[in-house]
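In this view, the complex is presented without one of its protein chains, the others remaining in place.
Labels run A and B following the written order; every chain starts at residue 1.
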Amino acid sequence: MSRIGVFVCHCGENIARTVDTAAVAQECGKLPGVIHSVDYKYMCSDPGQLMVKQAIAEHKLTGVVVAACSPHMHEKTFRRATAGAGLNPFLCEMANVREHCSWIHESRTAATEKAIDATRMIVEKVKRNAPLSPIHIPVTRRALVIGGGIAGIQAALDIADGGREVVLVEKEPSIGGHMSQLSETFPTLDCSQCILTPRMVEAFQHPRIKLYTYSEVESVDGYIGNFKVTIRKKARSVDEANCNGCGACQAVCPNKKIPSEFDAGLGKRSAIYVPFPQAVPNIPVIDRERCSYFRAKAKGSTKVVCGKCAEACGKGAVHFDQQDTLVTEDVGAIVVATGYRLYDIGKDQDSELLKGYGEYGYGTVPDVIDGMQFERLASASGPTAGKILRPSDGKEPTSVVFLQCIGSRDPSKGIEYCSKICCMYVAKHTMLYKHKVHHGQATVFYMDIRAAGKGYDEFTRRAIEEDGARYVRGRVSRLYRDGEVIKILGFDTLSGEPIEMDADMVVLATAMRPQAGMAELAQKLSVSYDKHGFINEAHPKLRPVETNTAGVFVAGACQSPRDIPDSVAMASATASKILGLLSNEQLEREPTVARVDESTCSACFHCERVCAYGAVEHKDIRDRSGNLVRVVASVNKGVCQGCGTCLATCPSKSLELDGFTDAQIHAAIMAF
Amino acid sequence: MKIGYFPGCSLHSTGREFNESLRLFAPAIGLELEEIKDWNCCGATSAHATNHLLSIALPARSLALAEEQGMSEVLAPCAACYSRLRTASVELRENPSLQKEVSEVLERPIAATAEVRSISEVLSRMTADIRGAVVQPLAGLKLACYYGCLLVRPPKIASFEDSEMPTSLEGIVSACGAEAVHWDRKLDCCGGGMSLSRTGSVIRLGRSIVSDAQKAGAHAIVVACPMCHSNLDFRQRAMLKGQEGEVVPVLYITQIVGLALGLEPEKLGLRRHFVKTAPFIQRITTVPATAQEA
Partner (left out) sequence: MSHNENTQGLLSELRQQTGQNAARCYQCGKCSAGCPMAQEMSLRPHDIMRAIASGHEQRLFEGDSIWLCLTCETCTARCPNECDPARVIDFLREKALAKNPKKAPRPIRAFHKAFIRQIRTHGRVYEMGLIADYKLSGGALFQDVSAAPGMMARGKLALMPSTIDGIADVRRIVDACLAKSHGDHGEEA
């Protein structure tokens, strides 16, 4: 005989304003099997929970029904209270009389009736609840980090320093990401490479970090604690074990006119190359698209047109016939830290909207560059050795115009968001320019200066007040080349004056976008992403570094535009979540998963075909002497998400979902 | 190719050489123009500046007639007519309640099925035909192709080509053997709509356009709008008052094609211009045949 307790919550005024909670308690008290029914102002408060606990003890309850808010909100709270009183937590359920009732209805009478109905249904269900115990699944206590920029490096180092192994995968030949390209960093103007390269080396040499560069994640199987990741090691054409990084191959490569990605197209590199001198690892890669050996081969020529690098290599490390290889790694958690790319205003775009900015010549006007290109000009390791010289003729510009919000806050290009870092790096650029070209005039066209951060506003003020940057509030309508100069048509919205001016160079602060291929990667990981391709966090406030897939975490600018300090903070947060996860040998999971009745299963495996999570496996049934009798379906409790699709499709009704059995659901429906 | 034709009011008066030149060469490139019977004025600037419903209803009547007369495409050479007809067609398609209201006002059904085309769109579709029909290549001629406003803006309406970097007119003049110069003011507004009511502003705007064409070394400015034409042609003397440099003749794109097709300048209406076209014509006819071959 059931002994059910019903606890009706007022939720302050939230429920009680529309629902007569006392009436609900009173009516539910009359239900068969209910031996205790009360209402209270805040059931989730300590006194409220105490009421539940005391009632369990006092009335020897066999089931608890809390009529309150959504189970998403407080199911855990009340199940914990129930367990605290010695009752199996899965014998406690909630009836949602707030979101489903008081918040959406006006009539008090009707809402009260509905609340009684909803509670009665749950009472009938709970009568049929069985005690359940959490599922324990083993954990592979190592992590995968995708992306070797500052966020990925930080996450990897923190996890490794915390004692767990890390597999770090970077698609470029070197780790370091965008931060390695930067000249100096705001708001302290410290040299980017000086603070980054020690961390790169540390990651490379760390005994618990396994580094795969020039590699990409091919596929991901499994689930939290038990991921199996296949990594494609792209053919470097150079044997990593033998290469000693002497650079002889690069020196002899005849093809040295390739625009360098690291120098944002302003410098040149060879076909066999190390992206930059401080690259980690310091091992070259052959760009097969541009190497004449491979180009000739691709055209079907059997003649060996070049092989100078292989000849020059004293170690015999250049291997033209190297192939991509696939390796698998078992990990318990994954960090997505793939970073960003800058919007390029050129005509070649992946969406129609992004093709805009014809009024700025689609970026084809000489000496109109983007922020990253300016970083390379300002960088001591850059193509001009840190001199600010304009690309077209190598002259020192005496007037540089910076345009902010290019593509950002620009719904007509499909990008409504603020890229967050541009206000700061533009201020930095004006300072670097002034420090290097004393007689130069920097002019910034901006909409709003967004400089929230420690020392940030002070920094932008310094650019204006001390370093003489002229800030003009307004967007530029058009720019075009006129002889030696670039004509700018703008407007100063603060003075109300149209501005027509000449510039020697223009720098566009273009929008931060997620890396190309984010949708594909997100699909491999089953994590959701927004319409721009940024990875969605599980909760914008309370779960900022988790994704909607358990065991997959996110760090850095692949989640939303962010600067270095924020990316590093986020990476450390992620590492701490992962260290927490990996501190257990086993994971506890909710036991509301599907279960197969092996005696009736006909092995049709419809369930296997419809399962979105790959949780259904084949299980051999053998007799005592080990002979195979038959095969049945079996649910992997670690993978099952309890969605119930298999139940619906099973023709022999051999599947049940624990906690939501047919008997429970029928009883609830019949009670309506 | 057969296409519905909406000449518009200007092409019967100030812009009559636009109409004449188009009709003159059209058969040579296989373009058949079928004029919408009993079309009416599109309402141009005045209707949309004063009464939105009227600005839709006036062109809608002509579009409805085009539909009744079985036309699926309508060429409106005048850029203003093109813009008004196309705006009406886009708005009517997007807004069923407006369509209903306009149809009530017209007292006839209007589905806006006919696609409205500009002269640059139609001719650039036929560049191969033009190239094939050229008998007098315009080699050595430098032309400044001027789009102005309504041929390319707003992009939602004039969606045929890039609103900031259009190339259709350049394509047509190069099919005629001429060279399109690079210049900066081809998208600027000449102020044509206020030629009468605010002449001072119009002269200021026109001056920068003509000066830029001069600077680019253009032998002529090529237009596809009777308002731009009458503005830049008729008022050019005032625009260049006190300025250095030679006057720049202003020709319709259809006159350029006509010249390349070997038609007589007089018949193409080149004598109707205020800025003398004689030196320009001279330039074409004195190009030696060998240079033309190259």
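The working rule: contacts are C-beta pairs under 8 Å (C-beta built on N, C-alpha and C of every residue); 3 or more make two chains touch, one makes a residue touch a chain.
Since we're looking at a predicted model, the values are computed, not measured.
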Displayed partners of the chain not shown (whole complex): A, B
Absent-chain contact - pick from A:Glu75, A:Asp117, A:Glu359 or A:Glu396: A:Glu359
Touching the absent chain when the full complex is considered, from B:Ala66, B:Leu123, B:Cys176 or B:Leu205: B:Leu205
Hidden-chain contact residue, picked from the options A:Arg478, A:His532, A:Arg595 or A:Lys619: A:Arg478
Contact with the hidden chain (one of B:Pro137, B:Gly193 or B:Pro265): B:Gly193
Candidate in contact with the missing chain, chosen from B:Arg125, B:Arg153 or B:Arg283: B:Arg153
Touching the absent chain when the full complex is considered, from B:Leu53, B:Ala111, B:Val135 or B:Ala278: B:Leu53
Touching residues (missing chain, whole complex) on subunit B: 9, 12-14, 16, 38-41, 43-55, 57-58, 61, 91, 95-98, 101, 105-107, 148-150, 152-155, 163-164, 187-189, 191-194, 196-199, 201, 205, 234, 271-274
Touching residues on subunit A - with respect to the absent chain: 359, 405, 409-413, 447, 473-478, 489-493, 496, 498-499
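FYI, only the chains that are shown with their structure count from here on.
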Centroid distance [mean C-alpha coordinates] between subunit B and subunit A, Å: 52
Residues on subunit B engaged by subunit A in the complex (per definition of touch): 162-165, 184
Residue ranges of subunit A in contact with subunit B within the complex: 357-359, 361-362, 480, 482, 487
